[in-house]
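Everything on this sheet refers to the single structure shown next.
Complex shown without one protein chain; remaining protein chains in place.
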Amino acid sequence: MSSLLSSLVAGLLLINLVALGTSRIGTVVRAVALQGVVLGILAVAAHGEVSNRVVALAVASILLKGWLIPVILFRALRQVAIKREVEPSLGLLPSLLLGALATVLAVAASSRLPLAETRLAPLLVPASFATVAAGFILITTRRKAISQVLGFLLLENGIFIFGLLLVEAMPFLVEVGVLLDLFVGIFVLSIIIHHINREFASQDTRRLSLLKE
Amino acid sequence: MAPLPVLLPLAMAVVVFFTPSKRWRPRLLAATAVAHFALTVSALASPALAGSGEWLRLDAPGRLLLAVISLLFLCCAIYSVGYLRYRVERANRRFCACLLVVLGTTSLVAFSQHLGLLWVGMEATTLATAPLIYFNRTPRSIEATWKYLVISSVGIALALFGSFFMAYAALHGGGAASLLFPDLLSGAANLSRPWLRAGFTLLLVGYGTKMGLVPMHTWKPDAYGEAPGVVGAILAGAVTSCAFLALARLSQITAAAGEGDYANRLLVMIGLASMGVAGALLLGQRDLKRMLAYSSVEQMGILALATGLGGGATFATLLHLVNNALGKGALFLAVGNVHRAFGGKTTGEVRGALRRLPVSGTLFLLSFFAVTGSPPFGLFVSEMLILKSIFAAERWLVGGLFLVFLFVVFAGMGATSLAALQGRPPASARASNYRDGFATAAPAILLLGLVLLFGLHLPDVVRALIGDAAAALEVGR
Amino acid sequence: METLAHVAALLLFSPLLLGVIQRTKAIAAGRRGASVWQPYFDLGKLTRKEVALSQTTTWIFVVAPAIVVATAVLAGLLVPLGSFATPISFAGDFVFFTYLFALGRFFTAAAALDTGSPFEGMGAAREVGFAWLTEPAVFFAFLALCRLSGSLRLSQMLRATEGGLWLEHTAPLLLTAAGLFIVLLTECSRIPVDDPNTHLELTMIHEVMVLDHSGPLLALVEYGAALKLFILEAMLLHVMAPTAEVGGWPGFALFLFGLSGIAVGIGIVESVMARLRLLHVPTLLIAAILSCGFAFLLLNR
Partner (left out) sequence: MTELLGASGQLAALYLLVGAASLLAASGVPGLLLDRRSLWGERLATLLTVIAGVAGLVGAFALLAATGSATLELPSPFPEQRTVLGGDALSGWFAVPVFLVGALGSIYSGAYWSARRHPRNGRRLRLCYGLLLASLIFILLARDGASFLMAWEVMALTNFFLVTIEENDLAVRRAGWVYLLYSHVTILGLFAFFVLQHRLSGELGFQRIPLQATSTAGAVLFLLALMAFGIKAGVMPLHSWLPSAHASAPSHVSAVMSGVVIKMGIYGLVRTTGLFGDLPLAWGVTVLALGAVGAFFGVVFALGQHDLKRLLAYHSIENIGIILLGLGLAMVGRSLGRPDWVLLGMAGCLLHVWNHALFKSLLFFGAGSVVHSTGSRDLEQLGGLARRMPATAMFFLIGAIAICGLPPFNGFVSELLVYLGLARAAVAPGAAWAALAAPVLAATGALAVACFVKVVGVVFLGTPRSAAATAAHESPLPMLVPMAVLATGCALLGVAPGLVAPALERAAAVWAGAPLAGQSLAELAPLGWVSAGALALVALAGVLLAVVLPVCRRGRVRQPALPTWDCGFAASSPRLQYTASSFAELITSRFAWALRPHERLPGIDRVFPASASFDSHVEDTVLDRILAPRVERARQVAARIRAYQQGDLQKYVLYIVGAIVALLLFNFRLGGLVTELYGR
């Protein structure tokens, strides 16, 4: 059981690195989608007794992150007609290394934090930290608006991982609300991306600096 | 089941969204605002209506927040009736609907007793305000919306992370991992300290982003600068207040858990930083609306600072919250009118506003003095009380910096405002059809009048409202 | 009776001092010179002459000389002569004394500007431009005398030297006297500050201010100047010598004689010294301030 968990977590971390390491935006979208699916599985696997609530949540998140959001993003991608992230402000390899470093630091940090129980937490806490870090790296190094959305998704996933630790703390309503907000957020963002593309004839966020002191 | 003040606006939002008539949407908006205000008043009057759910209940601070939100919205709704009359060229379907959604979600924040639920409300507010900022459909407004969305989404995500930390802290403490404020407060003693600290830090950053505390304030000038004045009023008056209340509750919990010093140190640092940076960015500011944004950053800094004083200044803080919401509202509406009348918002384009718009110009001038804390306006009273408790805590350096920053802010805002208000309108300023009307002037007058009233004499109702809220936030400190 | 003598001396004796100075200068220059009574003849002649008023002048031009004389006479009643009681004396009368002369100066200068002549304006500028240095000197002197006499009344301040005090405080008194002497030379526009009988308007101070006055008005101006000289000399004499030691009428006579002596001294100074460059006058006056100031400080050891 724990082997399954650990392999799933390892998968998550691997996906982070893939997302950081590739320049093809399509690949990143797929990676993030895959991560969503894995998260769903993890949600079920993490909990010994399988309640309908957990299942419902898992299914919801798999549907949302593994299917709906990728669909939206691919649509956006088609509209803006771009394939790859050219000239990120930080090169692919450096950002990859940075991601690896972040993972190491995450493990170190979580090892120093007092953990409630020893089954899940030692795995999930570093994983969530690492994913959040990856999300930040993606947002701050990629120039294309859509890549930044993807970074935000990674960030959300990281937080979701941590959320797995306290399913019983989170009322169902809130979980659903979180997912709903996430969905609407991505939806609105994709709309804005569309408008950006129309107004600025580009996806490059460097163009978006009319407003400054 | 969720209480009426939350449900009504959301339902009406749907109605408005599917209302075909362009002329009727604003009226429906206003009507809803009036109804909401009535509901709020009755909820304040009778605790029975205040909701009794475990997650959705109107405690004293919530009551105060709801009152502020409702009042501000009432004025903004009436204002937008007049405002949209001048913007017939724009589709107002999304605008009206989203305004109502924001009303609903902010009310949800006021009601929610659960950290997660509160987060949902805040996030929903964020998303609902995006289309409002995007109202003008210009490249600049798109950019503003984009930055607003990304930055506040990141921030709000961090807030969620922080909330999880809080829950984990409770879990680790051995208690049931509940995120209900009462439970957190009662069980504060055995929260796990490191998780609590980390959680508070993340929540400070997260909700600080919504408040616009330095260095998470970067979205503010862009959003306020490009959004219509009425949206700015709501962002600066209502949304920031929601975020602040969340922070206030959390610092209360942290203090109850015995980490008060830590939290206060962070709050004071960030508060002073916000005041200072805002002041620096206000010096030589040429854009009226960005000026308002930075002034709002400064006010949030004052609130954070006052919260960081560790309970001594809670009454003053909440009074300042109210005054700031109302005063900022008045200022935003007045500046919005000036913007309309000159078709520009930089001191290059706007000059002699006093002459072209006697009413709005005067309102602008007076609310500038009000917001910078000049007597006899309400913000003066609250700032004086805050300074009092700073000195009472013998934080001489903090007090000194507080005063210096207040002066810098005054200098910055004054130079810009007077440049826009005095002198002759420039020949280049194109004539506009805008004239001061009842719908566009009265709300600002009402808000400013209230700020003045609170400065001269604080009515017992308001005093009781604020006093109860303060007492509730003092528990366990 | 004493008051009468005081007033009489003040009003009648003062022109004589001018005569004495002139005579001394003449003798020092190897001439016989005019009689010491000449100033009286001049005044008489002027009163009989007609008045020429410029088109530009206003009533101020006419009023000024009267006020000059009035202030001078009033000031004269504050300064004791010999050991006689002063007609008017009250605490702080030294302030009144100084400000009376200031009032006179105000009107003289105003009258000069009234004519609208560049030269008279120049003279007025110089007059007020030096006065702001003489007044501090005078006040330092007064402070020293207050300190010495422990009184705020001019009559007692100036007699502070009686009862051997003079020998005790020689140094400060001499310093004060030196300062006052410079003040006197400036105020009465004598060499080395000003040359009363030059003929080049550009170099004058007092004379150029009254160029446009004529007849009785000029007489009043000259008479006022004479009174001023008399009063300042009286002050100086009190500081220089223990005048109160010899009482009664002999003392009074002796005092008047002393005044004439000072006049002679002035005459000698005028004949041996050359006029200073205008720009150096302030330096001289600052020296006067310093010496009076030192006197005051010495008394505070």
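Note that the chains take the letters A, B and C in the order they are written out, and that residue 1 is the start of every chain.
Keep in mind that, in the parts below, contacts are C-beta pairs under 8 Å (C-beta built on N, C-alpha and C of every residue); 3 or more make two chains touch, one makes a residue touch a chain.
Predicted model, so just to flag it, every value in this text is computed and none were measured.
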item	value
Touch partners, limited to displayed chains, of the chain removed from view	A, B, C
Candidate in contact with the missing chain, chosen from B:A35, B:L185 or B:L458	B:L458
Contact residue for the chain not shown (choose from C:E2, C:E201 or C:E245)	C:E201
Options B:L65, B:L158 or B:V371, residue touching the unrepresented chain	B:L158
Chain B residues that touch the omitted chain in the full complex	146-147, 150-151, 154-155, 158, 192-194, 197-198, 201-202, 204-205, 208-209, 215-216, 218-219, 221, 259, 262, 265-266, 277, 279-281, 283-284, 315, 354, 369, 372, 374-376, 378, 380-381, 383-385, 387-388, 391-392, 399, 403, 406-407, 410-411, 414-415, 418, 422-424, 454-458, 463
Contact set of chain C toward the excluded chain (per top definition)	50-58, 60, 62-63, 65-67, 69-71, 73-74, 88, 90-93, 95-96, 98-100, 102-103, 105-106, 109-110, 112-122, 124-126, 128-129, 131-140, 142-143, 146-147, 150-152, 201, 211-212, 215-217, 220, 282, 289, 293, 296, 300
Residues from chain A at the interface with the omitted partner, ascending	89, 112, 114, 136, 139-141, 143, 148, 205-206, 208-213
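Basically, only the chains that are shown with their structure count from here on.
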item	value
Chain contact graph, described as a line, ring, star, complete graph or other shape	other
Centroid-based (C-alpha) most distant chain relative to chain A	C
Distance between chain centroids, defined by C-alpha means - chain B, chain C (Å)	78
Mean-CA-position distance for chain B and chain A (Å)	31
Residues within chain A bordering two or more other chains	none
In the complex, chain A residues that touch chain B	113-116, 132, 139, 145, 148, 152, 155-156, 158-159, 162-163, 165-166, 168-171, 173-174, 177-178, 181, 184-185, 188-189, 192, 195-196, 199-200, 205, 208-211, 213
Contact footprint of chain A on chain B as seen in their complex	55, 114, 116-117, 119-120, 123-124, 127, 130-131, 134, 139-140, 142-147, 149-150, 153-154, 157, 160-161, 164-165, 167-168, 170-172, 176-179, 192, 194-195, 198, 221-222, 225-226, 281, 290
